[in-house]
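What follows is an incomplete set of chains from the complex, kept in their original frame.
Naming follows writing order (A and B), and every chain is counted from residue 1.
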Amino acid sequence: MKVFDLSEEIFENIRKTAPVVHNISNYITATDCANMTLACGGSPTMADDPEEVAQVASACHASVINMGNTAGYFEESMLRTGRANNEVGHPLVWDPVGAGGSSRRNAVVENLMNHLHFSIIRGNISEIKFVGDKSSSAKGVDADASDLASESNIQEIASYAKTLSKRLDTIIAISGPIDVVADADTAYLIRNGHPMMSRITGTGCMLSSAIGVFAAANPDHLLEATAVAVSAYGYAGELAYQKMLKTEGGTGSLRTFLIDYMSNMDPNTFLKGANITIAEESKVTD
Amino acid sequence: MKVFDLSEEIFENIRKTAPVVHNISNYITATDCANMTLACGGSPTMADDPEEVAQVASACHASVINMGNTAGYFEESMLRTGRANNEVGHPLVWDPVGAGGSSRRNAVVENLMNHLHFSIIRGNISEIKFVGDKSSSAKGVDADASDLASESNIQEIASYAKTLSKRLDTIIAISGPIDVVADADTAYLIRNGHPMMSRITGTGCMLSSAIGVFAAANPDHLLEATAVAVSAYGYAGELAYQKMLKTEGGTGSLRTFLIDYMSNMDPNTFLKGANITIAEESKVTD
């Protein structure tokens, strides 16, 4: 499978590039996002001042726009970062945190989508469905607990991700009990991770920052780089959970160990733990 | 004692509700507050954009207003959060961080108290005294080190808490060497916790977020839910301190272990460690 064939090269490119990744983040998870960027082998720049973000973004290997904070100057900083990034043509990751959760947040989603082109969009199923079909809630197709990926609906979610990828010309990464990473042609299904990870704040945000590092160093293989990032991150979570049990810890230790295992991840460890398959063939309709 | 009789139900209500708790926090302790909310079994929403807080607060089981950050849009966000919360009638926790510490901060205290009704106010003795009697410093009764709770003045502090509870129609939680949680009729004295906890930033903020979870799932027993939260948190701190010694750690490990033990807290553990008594009878004067 292509993702496994490329994985050693993907890690090696990070090591060789040590990419500088610009993150527009939020104050709840920014420290963890910066530390995750470093753990993955990247160098974080967290500049958010609207007066400097364009200059900073242009000089970085990739940018990650995390929509956690919409207040004050943040919407403007996200726009300027994205525009500068699009001009230089580097990978742009978007994490539409809380999309669908408030009218204000939804307006920011629309504004960003109208002005920017994203290379990769990562969110949970609710966020991605709102991004994909803004009128969804009115039509009753909004994500809720029953929409979460499971063995019974995963092929349908994979198909949705491929369709959305084609329509928005972007890679779609949907986090959940089973993760999906798709472009228009291929949807990888990733069965890594542990439910306990959802009891740490910022696990989604940190994953988006990790994807930023993998994408920054592998602009020619964005789909596979994203799938490797998602799978490696999930596997690090599994290892962290095991160590948490062994040390009789709880969610505080789990958070520390998650960063630990990402900082020690290498191609061999990855190949030992990665659980990736390809979704069944399905027509992509537009 | 009522607090022990109800404790199993209080934990069980959190497990059944998995309450969504809205926190207006500050960037120093927000990550820890979100992780503490999760550790207690709640789901944190940290939205602070004045354009969305009312909508978010209305949809949550409870809100926690942490006054750590008073700059920029934060005062407006606190007001809008509190108003929306008061309209739907859910528990509202207030942490008047630094009350009495600067003219600016004192003006925010007054503004919030003029417009909002709090279900629970938690602070240290200095903060609570400023909230209770704004002219206090002029009259020389401001809190200082000698005001900290001890065996010799604890009954007096308990009586003050009850009086204040009656006057402000709110539960009063005073953190210190001995904690006090009181309504107009009953003051629980809680002898849990460890002095080393004060060498971690945000131990007060995290406790307020924990109280938010316990209150959100137990709106009919706010006094007991608050007392259980304060005692469980203190006991988690004791256990964390023991593990810190055992692992030859320091304050960094203590912080991690505090969240660990709260994430593993259950009714049995709680009952093993809780040290709660009721303050002597005392007249409440107004």
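Keep in mind that, in the parts below, a residue touches a chain if its C-beta (ideal position, glycine included) is under 8 Å from a C-beta of that chain, and two chains touch if they have at least 3 such contacts.
As the structure is a prediction and not an experimental result, all values here were calculated from the model.
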Oligomeric state of the whole complex, in copies, if 2 are shown: 3
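Methods note: only the chains that are shown with their structure count from here on.
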Length of the line joining the C-alpha centres of chain A and chain B, rounded to whole Å: 35
Residues on chain B engaged by chain A in the complex (per definition of touch): 25, 27, 30-31, 34-35, 38-39, 44, 46-52, 55-56, 72-73, 77, 255-264
Chain B partner contacts - residues on chain A that touch it in the complex: 27-29, 31-32, 69-72, 98, 101-105, 199-202, 249-253, 255-256
